[in-house]
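One protein chain is absent from this view; the other protein chains keep their places.
Order as written gives the chain letters A, B and C; numbering starts at 1 within each chain.
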Amino acid sequence: MDEIKDIDPKNIFSDFEHVGFQATNLGKAVKLIERMRKEKATIFLTFTANMVASGLRGIFADMCRRKLIDVVITTGGSLDHDLIRTEKPYLLGDFDMDDKELHEKGVNRIGNILVPNDRYEFLEKKIQPLFEKLYSKNKIVSPSEIAKAIGESVSDKNSFLYWCAKNNIPVFSPGITDSAIGLQVYFFKQKRKDFGIDVTGDMQQLASLALNAEKTGGMILGGGISKHHAIGVNILRGGMDYAVYVTSSPEWDGSLSGAKTKEAVSWGKIKESASHITVNGDATIVFPLMYSKLKV
Amino acid sequence: MDEIKDIDPKNIFSDFEHVGFQATNLGKAVKLIERMRKEKATIFLTFTANMVASGLRGIFADMCRRKLIDVVITTGGSLDHDLIRTEKPYLLGDFDMDDKELHEKGVNRIGNILVPNDRYEFLEKKIQPLFEKLYSKNKIVSPSEIAKAIGESVSDKNSFLYWCAKNNIPVFSPGITDSAIGLQVYFFKQKRKDFGIDVTGDMQQLASLALNAEKTGGMILGGGISKHHAIGVNILRGGMDYAVYVTSSPEWDGSLSGAKTKEAVSWGKIKESASHITVNGDATIVFPLMYSKLKV
Amino acid sequence: MDEIKDIDPKNIFSDFEHVGFQATNLGKAVKLIERMRKEKATIFLTFTANMVASGLRGIFADMCRRKLIDVVITTGGSLDHDLIRTEKPYLLGDFDMDDKELHEKGVNRIGNILVPNDRYEFLEKKIQPLFEKLYSKNKIVSPSEIAKAIGESVSDKNSFLYWCAKNNIPVFSPGITDSAIGLQVYFFKQKRKDFGIDVTGDMQQLASLALNAEKTGGMILGGGISKHHAIGVNILRGGMDYAVYVTSSPEWDGSLSGAKTKEAVSWGKIKESASHITVNGDATIVFPLMYSKLKV
Partner (left out) sequence: MDEIKDIDPKNIFSDFEHVGFQATNLGKAVKLIERMRKEKATIFLTFTANMVASGLRGIFADMCRRKLIDVVITTGGSLDHDLIRTEKPYLLGDFDMDDKELHEKGVNRIGNILVPNDRYEFLEKKIQPLFEKLYSKNKIVSPSEIAKAIGESVSDKNSFLYWCAKNNIPVFSPGITDSAIGLQVYFFKQKRKDFGIDVTGDMQQLASLALNAEKTGGMILGGGISKHHAIGVNILRGGMDYAVYVTSSPEWDGSLSGAKTKEAVSWGKIKESASHITVNGDATIVFPLMYSKLKV
């Protein structure tokens, strides 16, 4: 049996797997991702919108640039933030700010990140012509088409949508209307009543990606619809071969967001034979550390 | 300033607001819901799918039966579970069960709740004719139409969809395809390629509900897309007048699921003048206790 | 296998064990405590100081009055709060108050509970004569002797120390000096340099209680030294026969506070054959609900 090893102060991360507790899980996660890559698994990356509001966006963009992943599944809010931040920075605030005061100043808060209202005006100005363009071709579009259109319209190298568009990495967003983009669709439909988003339009492509892969892996950051959608589609092929979850949610409420990888095994969303690990902590700390240690 | 009061063992819940910590927040939440009702606010109830797999379903159904709430926003999984449980019970397991063994036996786990595979066969048998019927009228449907069709097809008095259909309470599900129903749509589309779900189809109705209300209130159980969709639409009217969150997620990761009510004030999703409270804990304990104390 | 049952709105808590998630665990905990009592187990009750600052104090006092438990293990802070609250109420504040402002006003905050500085002046006035009295008999005292002396000096029926003294329930506090009482000891020692607290003085009595019991049970609210001390002493007898934990701490950091009952089985702190359950949530909600359902 392996021994717990004291951290070597001169080489702090050299053997994180033998530190114990979540350091162990982080160490295992790094190895798992390296294996996914080595075995050329089709890798599903999922994340929540707040992460795109944070500096993690730079890592997501880099992963898409390097084609380290094959599929992105995320929420509508991720598209909002990625698009806005191509030109307009978000600001660093504090979790304990006075929210009434912020509201009076027209500043929206996401934890300790601030988004002034003019960012959403910028979003409106950018997205309405895109909708018009999409609409001129098809009255009913799919979420991935919207994501692609945005990616093609921007040039920021820190945008994951930019790199996904450039590198033909599909971006799925099954709950896309629950976002500022959704609100813009509502406004757009005031004049173009027959514009619509058919969320079933992406199903075939997503299913094919799972079905045609020899192996699949998941890098699942946070919970919600993005997490579930990635593991859910893998039911079609008998489950993922590799899965890494990073979560801050507890398991004890039976929520999907807090469920560990092992729960997904019962469903066939992750294979019985799969290697999988759950790392508990905030993705803004856990994931950069994992990424910095990856040899891929 | 109010004093902390020792609980009276003969009348344990008589003054929960003065107990301190989350008991205080629960006590405040009960009063807030009573005020929402008294002032005839349009009330948005949101919950996550795992809660419908639990006994909370009985309370949700009762609230819809009594028309205590006006709008339901939830995930596709909630429709799955509500439909299946009209005829097939779920089973009580354990969080620490062997998931490989469960998978071999064809049993799916949600925390400590078990769903044998035949439940999903039942779902298939029920939902495919429903899709056929919907399709015969419209090739493109909205999530609320699916929810309504299910509600009209069942007779279980513990089904919230049954009561919503009967009492004309709309059920919105912006991420509906991320569910077993979504998987059934995928199968259905193999033969009916032009069937689709336009998630923008419910926007006008949802927006009108928010815009036309004199006051609005939220009873937001758990996080994810359902939580955000309810507060998000209230931006259109300058925010909810009342909001109660019940959550088990931490605030410190900047996630929407863990965000407290006050964060929504900065966005105008909850009004500056609103009364609002966040209760931390598992909804299966917190919400029944709240419901038992409600005088409405 | 048992089925999940929808909550009956007319009888909400009638079958909490079949609700799922933490409601199930709470339902099991109630039954476990009933069995402990039925089998006349020696019951160890532990709690943290913040709980004595809250309204839970009323339940603790009631349990000691009714002799439902046999041993109390808690922190020094619990003695502080119990003594002060015999005459001086604590106040209800808010988690988000301005702590600088509070400090300027001389008000100390425990979550949403406020303790004005004069409460600690009252503590000083009460405890110094008690120390003098104890010192006159023995220069070195044990924590349980201090707890007993406090209990004998007060007459508040909501004080657990009052009832413990009256009913000969020992109160152990192995970390007693880490508290306001500890600070008072520091001041007392300025004049009585040879006054001391021998924490090993209580060992024999505590060990005997564990060793002489036919069965033992634990009601462990919160974590820390009190939790560990109760299960730790039970190693001497091969473990507790019953254990109920109520906790808000996560398991994933390997902390004792977040450790579930099953971890204690590996140590022989809880027996392999024991019945035991961990309920996740805030004790101010979970424990009153458990207590209200107990048939003992």
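Assume a contact is a pair of C-beta atoms (placed from the backbone, for glycine too) under 8 Å apart; a residue touches a chain by one contact, two chains touch by 3 or more.
Since the model is a prediction, treat every value here as computed from it, not as a measurement.
**Student:** Among C:Asp70, C:Glu145 or C:Asp282, which residue is in contact with the omitted chain in the full complex?
**Tutor:** The one listed residue touching the chain not shown is C:Asp282.
**Student:** One chain isn't shown here. Among C:Gly20, C:Gly232 or C:Pro288, which residue touches it?
**Tutor:** Only one of C:Gly20, C:Gly232 or C:Pro288 touches the chain omitted from view, namely C:Gly232.
**Student:** What is the set of chain A residues that contact the non-displayed chain in the whole complex?
**Tutor:** 1-9, 12-13, 15-24, 26, 50, 53-59, 61-62, 85, 89-93, 96, 111-114, 158, 262, 280-282, 284-286, 288-289, 291-292
**Student:** Tell me, which residues in chain B touch the chain that this view leaves out?
**Tutor:** Listed in rising order, the touching residues are 20-22, 96, 250, 252-254, 280.
**Student:** On chain C, where is the contact patch with the chain that was removed from view?
**Tutor:** Against the left-out chain, chain C lists 48-50, 53-54, 75, 77, 95, 97, 99-100, 102-104, 107-113, 140, 174-179, 182-183, 185-186, 189, 195-201, 203-204, 207, 222-225, 228-229, 232, 235, 248-259, 262-268, 272, 282-284.
By definition in this document, only the chains that are shown with their structure count from here on.
**Student:** Could the interface between the copies chain A and chain C be described as same, meaning over half of its residue numbers are common to both, or is it different?
**Tutor:** Homomeric contact, same residues on both sides for the most part.
**Student:** Based on mean C-alpha positions, which chain is nearest the centroid of every protein C-alpha shown?
**Tutor:** Per-chain C-alpha centroids ranked by distance to the global centroid put B first.
**Student:** With chain centres taken as the means of their Cα atoms, state the distance from chain A to chain B in Å.
**Tutor:** 24
**Student:** For chain C, what residues touch not just one other chain but two or more?
**Tutor:** In chain C, the residues touching two or more other chains are 20-22, 96, 280.
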